[in-house]
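Just one protein chain is left out here, and the rest sit where they should.
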């Protein structure tokens, strides 16, 4: 292998170019290798931030991994700046041996890597036709996470038989807390320090966060600093005032699993579709295991066709689906619906309202999302009323 | 959900803090959500650039995805700046219908997403003990790629029966070309426009590159602009002067598949290992399909133990392996060796020299990499001589 | 799946025992049964002063929704009528009074969390309970009395019993 060195002068005057040269305009070598890459100046995907959250640009993404800098955010007191050398995790309460672990300790335990989605349980917006997938349900993203199984740490501290719940507390300025059944800790909960191949990003909980595959985003406590085992839930603000919702004349609490959901991300507003062959693409996921099928309608729900699922189909993971579509130029409506391994099929908004009542609030809404295809190829969201 | 708005003044004087408050120092909310995330200021992974390449910091990574801005590079005339609206792909030569495709055209075809590794076939350095995994073999990285199967385009243009080879040409200032057997195009070659969930990065071939899963990096032509079908290879500079190597008294050409390889990335120089339980971690891969096992020695090759493979194990993909290790503080040597689904086991450097001769050059070297563990816990590379 | 050939040890001997003092300084949560409540107390009368000085800037003069005013923080005060409520408040929605103490102590005031004394937290909790028409103005709120406060909305809470399957609920 040879090196150009830093010594080469621009030895070649532009006037060298002759009239019978074979190709385009004058060609010059581009910049060489660098310490860190970046995006093409022609690509500018961004999250859509509000004061309390930011949404992933689902309509701009390809494949199943969300680039870490585009992962959705939901903070309750901003992003803390944490020195990883000083951060410790305390596990105490109904345990045999209360312990503190440094980040270094945590990294020495047997580790596991797992790709799964996160989704805020408040992830549904509606209202007008000119809404992007990002606006409608951009509070979901997917990463490859690496860390230690919580069960590994449970064994280390010794969980008392009656310790059916644990509190997870973050080191943000809201000291955010949630109560979690201990069984999830024994099942598949992790404490993760890696995201998409590198250290977890600050907005996702650097240096460590709790990962509860398939469970509502808020419970996956970021900047985790404390776990307390108990015989009962703590009834924190986040599981009472928030993350509960009216169902008929009751308030439903402890909805942990995210229900199966899907959305077509291509074509979707503001894209325009051209007549001829296109591929309908989108994401489907469920907090209850694997996606077993995604059906797509291209005729406003009259018929549904089986979409192709991108393999490998992972449990509790965004699953890419695709369906070939010949658009003949006529007005129509397209939509997707997912079925998961428990046999649950994504409902319409109407089905949800019918059961829960129009007053059902904004959590755990996973309705089928329809897109209107106009004659000029424009694609518009079809907002539906709750009444 | 509530909003803090931009209107809130800093209403709360620091003097409010009283002596019996329960926790640490004065706590203040951090910055709110943003359009784009970034790394923690405590994490600074970087590629190691030379004039012609840059290497992925394998020793700093966790899991199987390489963050796109840390993907290794190997350019022959720098990174071109390409306007995606103007870029076209020409397919011609021994085809029924020579055609040009815009990027928009390519994105409308049925798409596929696949996670696989890339590796430069010149990916081996040795020499001194103070070398990182990045220096030894950082010319390999892994991404989730999205694009169209080359076979889909082959069907579109109609490949003539005798067209056994095709030329792939890039739009960089070197107009880099390689000859590729047409069978690879029918098998699993892709033209990819997506990398890790978003548009492929400029250094990786924006807006499109050829992806030949498992085959030497150089053949995965970046900034792809032309494919010409032919009845014979073109014998370009890159497959004659380069990417060939002496084997005994011959020159071996057309080594396409990357041979099975593995390396322990943790612990590795410059990390220090502490006595007690540790986890040996690393990457294994093969261009010939799936990794079937990785064996690790913790006693300088006397015994080999089966490491755990992170699932899902994908074909032609970096596969994470792990082995629990109790380091008792004594001097030793650790190493890994992979076996792939063809039954091939990663060789020692000596085995390669024995067959090929000491003059074998620097391509397609995949020797077992050993790390020396010193009494103070330092980890040093064990360079081996070719003579 | 292939597995490690090294069996897992009973302990990895990583991390260290946490001291009682360490636990005490971090263990700030409060449970519905009162576990975690510190010494101290307060009433709505003192709590009103705390509220007006340290909370009103964001939550409004009294904590109630004010016509035409868009507050940067949630409404905290209402009546106790669940059915037909405009917003969820302590009075019409919160199931446990202990949660007020726990949340205010850990997270409020937003810009300087954990800057209140325990007495201030008791007092402002008393204020919010009284303003929401749940306790009397002179009720003394402390580790003993707070867990006994019965919240009006408590009776509406049910656990999600969905387990997947065909039914939409």
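Which chain is which? They are A, B and C, in the order written, and residues in each are numbered from 1.
In this text, a residue touches a chain if its C-beta (ideal position, glycine included) is under 8 Å from a C-beta of that chain, and two chains touch if they have at least 3 such contacts.
Remember, it's a predicted structure, so these values are computed and weren't measured experimentally.
Put simply, the missing chain touches A, B once the whole complex is considered.
Across the entire complex, the residue among B:110, B:276, B:312 or B:377 in touch with the chain not shown is B:110. Within the whole complex, the absent chain has one touching residue among A:28, A:50, A:81 or A:96, and that is A:28.
The residue touching the chain not shown here, chosen from B:154, B:193, B:206 or B:234, is B:234. Touch with the chain that is not drawn comes from one residue among B:173, B:309 or B:379, which is B:173. Only one residue from A:164, A:232 or A:305 touches the chain missing from this view: A:305. Seen across the whole complex, the unshown chain contacts chain A at 2-5, 7-12, 14, 16-18, 20-23, 26-29, 276-277, 293, 305-309, 311, 322-326.
Remark: the residues of chain B touching the chain excluded from display are 76-77, 90-92, 97-102, 105-106, 108-110, 152, 156, 167, 169, 173-177, 225-226, 228, 230, 232, 234-237, 240-241, 244, 247, 249-257, 259, 288-289, 340, 342-345, 347, 351-352, 355-356.
Here is the rule we go by: only the chains that are shown with their structure count from here on.
The chains in contact with chain A and with chain B alike are C.
With chains reduced to the mean position of their C-alpha atoms, the one farthest from chain C is B. Annotation: A-C is the more contact-rich of the chain pairs B-C and A-C, by number of C-beta pairs in contact. In whole angstrom, the spacing between the mean C-alpha positions of chain A and chain B is 25.
Chain C has its Cα centroid 49 Å from the Cα centroid of chain B.
For chain C, the set of residues touching two or more other chains reads 4, 8, 12, 14, 26, 28, 110, 113-114. For chain B, residues touching at least two other chains, in rising order: 2-5, 23, 27-29, 276-277, 322, 324.
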